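Here the complex is missing one protein chain, while the rest keep their positions.
For clarity, chains are labelled A and B in written order, and residue numbers in each chain start from 1.
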Amino acid sequence: MPEPLLSLRGVETRIGRYHILHGVAFDVAEGGLTMLLGRNGAGKTTTLRTIMGLWRAAAGEIRFAGRDITRLATPDIARLGIAYVPESMAIFADLTVQENLILAARAGPPDAKRLDWIFGRFEALKRFWALPAGNLSGGQKQMLAVARAIIEPRRLLLIDEPTKGLAPAIIANMIAAFAELKDGQSTLLVVEQNFAFAQQLGDSVAVMDDGKVAHTGTMAAFAADTALQQHLLGLGMGEHQ
Amino acid sequence: MSLLRAALSDDLPRSRWLAIALVLVVLGLALAPFAFPGAKSLNVAAKICVFIVLAASFDLLLGYTGIVSFAHTMFFGIGAYGVAIALTRMGGEWSAVAVGLVAGLVVAIVLAALIGLFSLRVRTIFFAMITLAVASAFLILASQLPQLTGGEDGLNYRLPAVLRPSFALADGTFLGVRLNGRLVDYYLVYVVSFALVLLLLRIVNSPFGSVLMAIRENPFRAEAIGYRTVVYRTIASCIAAAVAALAGALLALWSSQTNPDTTLSFDIMVDILLMVVIGGMGTIYGAVLGATVLLFAQNYLQDLLGIASQAFAGVPLLANLFHPDRWLLWLGVAFILCVYFFPSGIVGSLRSSSGPRASLSARDASGPKDLKS
Partner (left out) sequence: MKRDWLPWLLIPAVGLLALPLVGSLASWVTLSVAGLAMGLMIFVMASGLTLTFGLMDVLNFGHGAFIAVGAFVAASVMLALAPLMGADSLWLNLGAVVPAVLAAMLVSGALGWGFERAIVQPVYGQHLRQILVTTGGLIVAEQLLKVIWGPEQITLARPTALRGAFLLGDVAIEKYRLLAVVVGLLVFAALALTLNRTKLGLLIRAGVENGEMVEALGYRIRRLFVGVFVAGSALAGLGGAMWGLYQETVTAAIGAQVIVLVFIVVIIGGLGSIGGCFVGALLVGLTANYIGFLAPKVALGSNILLMALILLWRPQGLYAVAKR
């Protein structure tokens, strides 16, 4: 079995006096899309932030592409080829759409072909190219946040709730974009509440409960096991939005 | 013993060395007129009393409530000018003192409430900047209204008869000291200061004080539990302002002259800051020791530096470095070192023999930095 692209072992994270992660452990295989699921407050967002170095792991180990990144600073983690889309999107409202993407492209001016592909998926970004990003609607901001993460090829994308509050048409575009990214060289780790969306895209799952990973496996197997879903995600996950 | 415990509001020194230091200060000041006769030492002793109160009231803000105000001398000045103006206008009578005191207190409390309600709802830094601006405007105002305040020169006035040097309490001398109005004045300052420090101890150890500290630790949490942080902080700054005004009134009653330099200037503000931080924030006792140490340094460190300066007389920069007027340089360095390494100041260092104490850094570390907007 090849070494996973990303692996977490025994990761503990504390925020102030709160102990949030209690020994999180799971792997993300290269080239696939792993869904990180769980109830609200299970620790999904904290896990992504800890991988990104935005919270410090108090214990445990995080390895990326064969390298220990547990103690690296956030910019250095990003420079290894990890992009992050936070739940709040964190777009720069004062900067235009163009300027947001210029910053996201570290290597130089954004590549024209890649930009065309992004415009194909997220047409609104082209339309509002020169407008302050603060003027965009919620869905358009989400597109920009994702576009920022994929403006240059990255090995691993960490995406926190990409479908939150999006219209179905945009979700379809998002699904298509993620599928294309997967076909390219990117690996994705996506936090999701929308189980329909998760089921369509996910290759494998890691399900968190109370600061730990309670289940890992293939998406197909998890989707079939309604009892396990019930147990880990609670009732009515299908409608959960 | 239980009487003492009650007087100190159960907030005991909790360290033998701290207790000894405090007893030395209290006794030293009580016996100062007889133990250290002379006009200069009596003046230093009275100023120590006044500044202990002033610094302790500042500690209520800085140490217990976690807010930095650069306008604390403004309230000190308001108290001093209240009494000074009344004594100048109405003559050296106790009725004038009462009128001035009440007027000063009212102005100080109203102003503190206004500033607090206006700017305490925002952040520490914002409040610090606004108070600095207001205090500097007030200083200018005081020098721009010469009819009322005497401008830059300040006011000279007669004290009530009992406090004048010409008043004789009894004929002759006691232990070689003349029993005149100065002595009465000194003990008035001493007793009132002592009472005010005990009052502040009572306040910080009351339920109200606990709420202040809870707010200091985590304002969001305190608000979530249901405490209106703005209201509590504003009340705390009103109390601090009132006590500072009382300290100012004591100074006006002691020195029979009041001017911007001795009551309102930024230099005084720096002094208080040094006293509280070097003495130990959030302890009240720290203000007692800090004020004593700083005033000693101000009055006697200069002599020491003079000796050092002479030793370096040939070396140009070193001689300046140890020039007697540069005492503030060394206290400034001590101040910075205190903030970094001894956040609980002298009191903390004295107490550390009886087990480690919560340091400021632990309680000041800001809560989780959240990415969520």
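One rule holds for everything that comes next: a residue touches a chain if its C-beta (ideal position, glycine included) is under 8 Å from a C-beta of that chain, and two chains touch if they have at least 3 such contacts.
Nothing here was measured: the structure is a model prediction, and the numbers come from that model.
When you scan B:V107, B:A128, B:L148 or B:A214 for touch with the missing chain, the hit is B:A128.
For the chain left out of this panel, the touching residue among B:F36, B:F174, B:F266 or B:Y300 is B:F266. Among A:G16, A:G41, A:G134 or A:G165, only A:G134 touches the chain left out of the display.
The omitted chain makes contact with subunit B at the following residues, 62, 66, 68, 118, 122-126, 128-130, 132-134, 136-137, 140-141, 144, 266, 270, 273, 277, 317, 320-321, 323, 325-326, 328-329, 331-333, 335-336, 339-340, 343, 360-361, 364-366, 369-373.
Contact between subunit A and the absent chain runs through residues 52, 54, 73-75, 78-79, 84, 86, 90, 92-95, 99-100, 102-104, 106, 132, 134-135, 148.
Going forward, only the chains that are shown with their structure count from here on.
In this assembly, the C-alpha centroid of subunit A lies 55 Å from the C-alpha centroid of subunit B.
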